[in-house]
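For reference, the structure is listed below as structure tokens.
For this depiction, one protein chain was excluded, whereas all remaining protein chains were kept in their positions.
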Amino acid sequence: MPPPRGQLAVSLLYDTLLFAAMVSLSAVLLIPALVSPLSSDASIEKHRELQVDDVLHTLLVSRPDSFSYTFCGSLLDAAAGRLGVDTTSPGLYTAVRLWILDNEPHHESYEALIAEDLVSQLRIPDGSDGSVRLNLLTTDFDDALRDALHQFFTPLFQGRYAYNVSAQWHPITGLRFGGELFLGPPPPPLTSHVATQQISVPLTPAVRIGNTTIILSQYALARYFTALNLTGNRSIPEVASIRMVLSDYQHQTPPYDSRPFAEAAVVRNLSHLLDGFLIDGIHDTSNATVFPGIANATLDALLARLNNAAQQKNTTLYESVGDLVRAVDHTLSELNASTTTPLASLMLGHFNQTLDSLLNTTFPSLPEAIAACKDWVLNQTTTTVHILFRPMLEAFVTDLFDAGDCVLAFQTMLGSWLLDRLAIQSAYVTLTIWPVHP
Amino acid sequence: MSHSLLSDRTARIPFAVLGIFLLLGSSMTCAFILHLEATQTTPAAELLDLNSVSRLTHAAEADIATALNRAGAQALARIGREPIIISSLGSAQDMLTWRLRHALTQNITSYLLAQYTDDQYTDGTYTLNICLSNDTLTIDPDTITFEERTLDLHRQTLPLLGPRPLVSYPSYLIVHLPLTFRVSALSDPDITLRREQATITTLLTSRYLLLEHLTDEFQTTLSGPASPLWAFTTTFANLYSTLRAWKHYVTGAPANIVDNRHLALIANAGILLEQGLVFHSVDPISIITLLSQTGHALNQDDAPLLQYFNQERTPNGSTYNTRNLTQGSANIDAGDNLTDPIETGPLLSFSDIIADILYNITSVTLEFTKPPNLVEYEEVAYTNETSDQIAAMISIRHEQGWTLSNLTKQYILNETTNHAIQSLAASVYRDSMSMVVSNRTVIYTQTNTPGPPWEEGDIGPWHVCLCQPGAKCSTIPLKGDIIPGSSLYQEHYNVTYERTHCWWQDIDVNLSGNHTVIRIWDNRTDTMIESVSLDTLLQWAASFGGTHDDVTDILYENDTLQDPNLQETLDTYRGQHPDSQPEKQQLITTLGNTGATGLQTEIPGLIPQWVQTTSWEAFEDIWDNLSQLTLNHGCNATQYPYPLTLLDHTIANLSALFTAHIQENLAYDRYHPGQRFCSVGMKAVFHARAWLLDSINTSLINTAATLHAALTQILEAAIPASSGYTADSIEETITHTIDALRDKFTIPYGTPMILANPQSPTWTESVLLAVNQIPHVLDPFQPISSGQEQLWTLKLRNRCIFGPTGRPILPLTPVTPWILTMNLWCIDVEGEFLRFEVDDANNEAVYNPLIGHSPQPYVREACVITNGSTILGENTRLHFAYSTISLAVVPAFGMMCGDLQPNWANDATPGYS
Partner (left out) sequence: MGGNRTRHLLSSNEEAVTEEYTALPALCVVVIGLTLFFLLLAHAYAAYQAQSETAHSYHTAELLTEKLLDPANAFITPGGAIDLASFMQASEPLTQLQQDYSPLGFDFLFRLTANTTIVTLPADAYIPTNYIVASREVSVVLNDAQTIPGRLSVLLWRQP
């Protein structure tokens, strides 16, 4: 008997076509496996991360072939012209001008140049979120350095990557005080790779406290705090208050048995202490300065040379502005004895002008201008510190109260917390690269 | 119906179902492959971590190297302001190393403590700390080592006047600092992950060493015998003294030929030139102060320094005009215009030489003047002490305020020359004659023969028994035909000879019965008469200097010229040889001597008077001719300020001129127009001319040799044995440097030098220095006060060795001619700089926050360097001292040459001790 035959059937053609379609579909399904970018992407990402570290390190170790920036050329022309020297003469004047004109530090690495540039800027916060550069004599240093960096990176990346270099030196972290250097467009948030390196800064500010002089470095300060017994020193009112509050809280003694109340008290006192540490100085009950404010001390160190020069005594003037300026002044004053320090005076006048325009007042002499500038900066700093450090302060206090033994926690953590706010001798260079698709 | 699947033949599996299985299979494969890939990427990503530790270490090492360089540059800047040159604690090199180590240790320790302790140096995951020896917490200074890097310095320079163009100096220092690091994880800082020892090496970018070596080189170019400054001063001073001496010789002023004011300017110009050549940079105020002071010394307008500064318009150097100081100062001191040319004539002229041959000086007249109008004369006879007498007279007169304004000579004819002419004429006026037997014939013979049987026996010789003179006649040829060997006179003689002629025969003689043969003799006399002709021949006439018989019409008087022409010599000869003279007799009577000669005699002739006078006229003629010859224009004192060189060139020039004009001066054709001399006298005059020219030549050569020897001897005697230079070195120096200094020279500044590493061609850099010195120009007449002491920065002394008159060469005696006057000055220079600073103006290695970068200084001044209470050593001033010789030579007579001011023997500036 013939097998039953179904009435419904698929034609062979459709079957075959369907089969062919399914084969194609399975091929399509296999495509992700073929072109999977997983491992190559991972390699590329890893390579770029390595590369940005390498490039940054190479940058900091390499030395530019010839680096120079102009300094003082127009000032010298002005000073000489005022004395009657023919500044268009191609003779002796040109030879003297050549001494001063270009600063060419030979064989210095980019790291050294960047650090030196940062310190020579004398930037101070300008009240809003920015900063203003006090030292206008060395603006060409910035420009020349940016050019040199550009010349370094361009053949290196050859258009495949775009880059952004930023170098910052902020002795008090978060405060725009110190020096900054930026080059390149802002990086996109997603595809960029970053490398940062810490470099040292040619400034060793020393601060005099009573009979001792200590260098403003974390190492020396930590030892000083230990010697001072900062956290156990009851002669410092704020410390005494905080200890009292904490021990009261620990022993649940009113009025400081409630955490919010205690926290608020500690925050208040700690805020005073921080202000003192950073700005005004920490005083004890007899109003003797136990520790001068960091900002105060750093500002003094930065402006020390300018201050010395402003005293206009020849011994300190030329130590501050350099031997070559002295040689030129000596030459010019022999030509026309009407002034003994033509170039140096003009340089200092330049500073005077900058400070005048910054503070919107005219000062009769540079020392007064410097003193006024210092006060102004410290004022700005105080405001910024309060705004900037408040959250950190509150977080620290929370940590204190969260710890079991608050007083012990206070003793161990205060020193390092204070010192973490500082980065006096370190600057950071950050290199960000991202691929550019032509 | 139940069918098992296997036996069911009703349908087949459609392909689409297969397709579904295929789909499932491929998606599973895809997922599997993706999973495999995902597992692969994880280990790759973890690779990042391995690098972090070494990266951190490298970053720290690079950072410390930078800090080391910075500290080193600051330390070298401090050291450069007070370098230790001498120290009792060690050598200068040791002190530098010690101070550098000390400064670096302090600086680096505080830096390391500030940055690399307490886990401050971190990259977020790991932290790096330095291990310092716990008890001292410092770095051991002795672990820091240094290495010098030597580079080649290329400069433009001048030969002999400047330093070497290529020198190799250690220019950079390389510091090695061994350190120990400890790397640990930030999360667990007490566990050391890696401990490593590394030596941080860095180049100190300050070129302190180069500045130190260049300053030392500058010191050596200034000081010592045969240093470039010595060469400069010698050449310049010789040019200066020569030109001023010429002016003095011609006009009597300047009175002080070598003046310390100008020597000070010369020394300062030299110092600035050396500064420019060594450093390629000069103190700009020094140049303009020098120009200003030079202008002041030359009575030019006193412009302010600023004007000079603005007027210097060449960017690479400043030109200093030598002529102003040499020629100009002479003119100014003599009261003339600055740019008047000084005619420095020839040192020696034919006129002087010929005058000395032809004339003798009997005495010298000195003319003295005293302002306003007084003139006096003094006469000094020419003896062996004339030089001293003249010198004494001039000094005495000078003390009384008189100045020598003229020196004239009184001449008489030189008798020696006269005698020379006479003896020459006598040699020319001479001829030689002889006699020859021209003919001898027998005119008569008589023999007395006895005949046979006589046999001939001995025949005796003929002897003269009679000599009879016969005819004598003159056979002199016609005028103009007389040649040597001509017969001038003939004499005939008849000479009778006799001789004994013996005859013999043998006869038998019977004597006493014996027959004997006896020889018997018969002596007879033969007679012969011969006729002899004796000719007088002329051997030669007017022989002189190898030439003879070249006079026209010899032996015939020349009426036109009134010259006897040896005509009378024949008579004289005959007079000398009469017939009775034995020798003549001998000639006449000797048999068979046809052709024999004898009686050769030289006969002097009569010398006419005019030969002497014509010779003198010829001499004057030659004198005129030679005096008109001018010496080569370039053979003067400006071209060759060194007298020996000038002398040699002058003599060579004169010899050349002389040789070129010999023929013209011999004037041969005047005396010997055709084949022969016009007359014997003319020949005599011609030879007199030749004698004079020969004398001039000999005199030239002898004078040259004597002068040269005398000058050299004086010079070598004046140079002290310990001075370090010789007369030859002075000559060589002046010859090689005069071209660079004669008119003007350029003090270079403002051009960079090239510093290159011979092992590494890519390391090439340029060096531009800034120089600053106090005082700007060293002044011997004004001390500088420094603290408690008064410092004389320049001390000069010039000593005029031969006094206000100089020394005549050859000395004034009746027998030696006075050709030149020379004088010699010994110049001593000593100086020091109160403060000398060099700054490296195009490698500002020292960081200064206010101006960016500051140059490396190097200062030399007198100060003591202490470290707290310990004296480490001293810095010393740059100091130099040298001495040299300056000569001047002028022709004889005139004002002579020498310093006329009272302290000519020891003209020293105030500071000289």
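All chains are identified by letter, namely A and B, in their written order; residue positions are counted from 1 within each chain.
Operating definition for what follows: a contact is a pair of C-beta atoms (placed from the backbone, for glycine too) under 8 Å apart; a residue touches a chain by one contact, two chains touch by 3 or more.
All of these numbers come straight from a predicted model, not from anything done at the bench.
From the options A:101, A:132, A:156 or A:267, the residue with contact to the unseen chain in the full assembly is A:156. As for the chain not pictured, it touches chain A at residues 2-3, 12-13, 15-16, 19-20, 23, 26-27, 30, 33-34, 36, 39-40, 43, 47, 50-51, 54-55, 57-59, 61-63, 65, 106-107, 109, 152, 156. Even with one chain removed from view, chain B keeps its contact list with that chain: residues 9-12, 15, 18, 22, 25-26, 29-30, 33, 36-37, 40, 44, 47, 50-51, 54-55, 57-59, 61-62, 65, 149, 172, 174, 196, 198-201, 203, 757, 759-760, 762-763, 765.
Convention: only the chains that are shown with their structure count from here on.
Inter-chain spacing, taken between the CA centroids of chain A and chain B, is 70 Å. Interface residues of chain A facing chain B in the complex, by the touch rule stated above, are 3-6, 10, 15-16, 18-19, 21-23, 25-27, 29-30, 32-33, 36, 38-39, 42-43, 46, 49-50, 53, 57, 60-61, 69, 71-72, 83-86, 89-96, 98-100, 102-109, 111-112, 115-116, 119-120, 122, 135, 137-138, 141, 196-200, 202-204, 215, 217-220, 222, 302, 305-306, 309, 320-325, 327, 330-331, 334-336, 347, 424-426. Note for the complex: chain B touches chain A at residues 1, 8-11, 14-16, 18-20, 22-23, 25-27, 29-30, 33-34, 37-38, 40-41, 44-45, 47-48, 51, 55, 58-59, 62-63, 65-67, 69-70, 107, 110-111, 113-115, 117-118, 120-123, 203, 205, 281, 283-285, 287-288, 305-306, 309-315, 318, 749-750, 765, 768, 770, 772, 776, 837, 839, 841-855, 857.
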